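My structure is below; once you've seen it, I'll send some questions.
Note that this complex is displayed minus one protein chain, with the remaining chains in position.
After this line comes subunit A, so read on.
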Amino acid sequence: MFSKGTKRKFSDGDDEMPDESLVSAKVASSYSLQRQSLLDMSLIKLQLCHMLVEPNLCRSVLIANTVRQIQEEMTHDGSWQVVESFSSAGQSPSDRLVATEVLCRSPTSGREQDGEHKLFSVISYDGCREEEVVADETLCSVSVGDPSSNICLSGGLGQRWERGELRGVMADECDEACEDSRLGPGEEDVDAEEECPTEEPKSVGQVFGTFEIKNGSPGPDSALEELFSDVDASYYDLDTMLTGMQSSPKMGPYDLLDSLAPSHAPPSIAPSSNCRSDLNELDHIMEIIVGS
């Protein structure tokens, strides 16, 4: 079930992962290893909602709570220190590596593009961090005093996790307003290109900058909502994930309206906001933005 293919003994946790390259030398304790693998497992579980029947909400909520718990602990531990993770070429999934790369590239590019661009000021790291950190970030409720900071980048990066799986899932038309508050879609769209790793930092920053402008000023504590809600492509959108929407093009009115409520535009667009990040829509918007 665990996609890494790691052989797990019953009393797991004591064994080190075969692909040790994942773990930085600084994060050496087996507890951190265990915790990380638990986090990985949980995130994968949340992703696997590509089924015809709605997934079990109780199970999803419990897994999501576990993920929150882990990331809270990792925040308190300060386990998000800089780690030289992305020298690790042999990682699986490679998405993480990509995410890390982009994350590392963005600070310079982002700031070049937009002075107010605070993508990484939110996460007070210095550039590169290991992919686990990226994953954690997306779940971390970073409370940003600066309303212009936008952590959708991390949200989007987190999306890279299941980028491959999520591709092709979204087909709906999304209201432009939906995407305003989501950098995620844009980011994801960027990620969706196969050549992610080789993407121009400039364009990435462009995307974020542009989206940020469109986004207006999300509230300081809307970061978490944004991270969560922009991923209809990602399980981070708890709403869609919990209600199993991500496998379906259309979302039910109840859940979408609720989840979109805090960070979205006025109710007048509510009906169309029923369709979340739609890759096609994102592509379209991206073309407009990047192409211009």
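Criterion: contacts are C-beta pairs under 8 Å (C-beta built on N, C-alpha and C of every residue); 3 or more make two chains touch, one makes a residue touch a chain; residues count from 1.
We take it that contacts and distances are computed from a predicted model.
The listed choices are "Cytoplasmic tRNA 2-thiolation protein 2", "Serine/threonine-protein phosphatase 2A 55 kDa regulatory subunit B", "NSE3 protein" or "Translation initiation factor eIF2B subunit gamma"; the UniProt protein name belonging to the chain that is not shown reads "Serine/threonine-protein phosphatase 2A 55 kDa regulatory subunit B". Not every partner is drawn; the one left out touches subunit A at residues 1-2, 8, 10-13, 34-35, 38, 41, 45, 52-54, 56-59, 61-62, 64-66, 68-70, 224-225, 228-229, 237-239, 242-245, 247-255, 258-259, 261-262.
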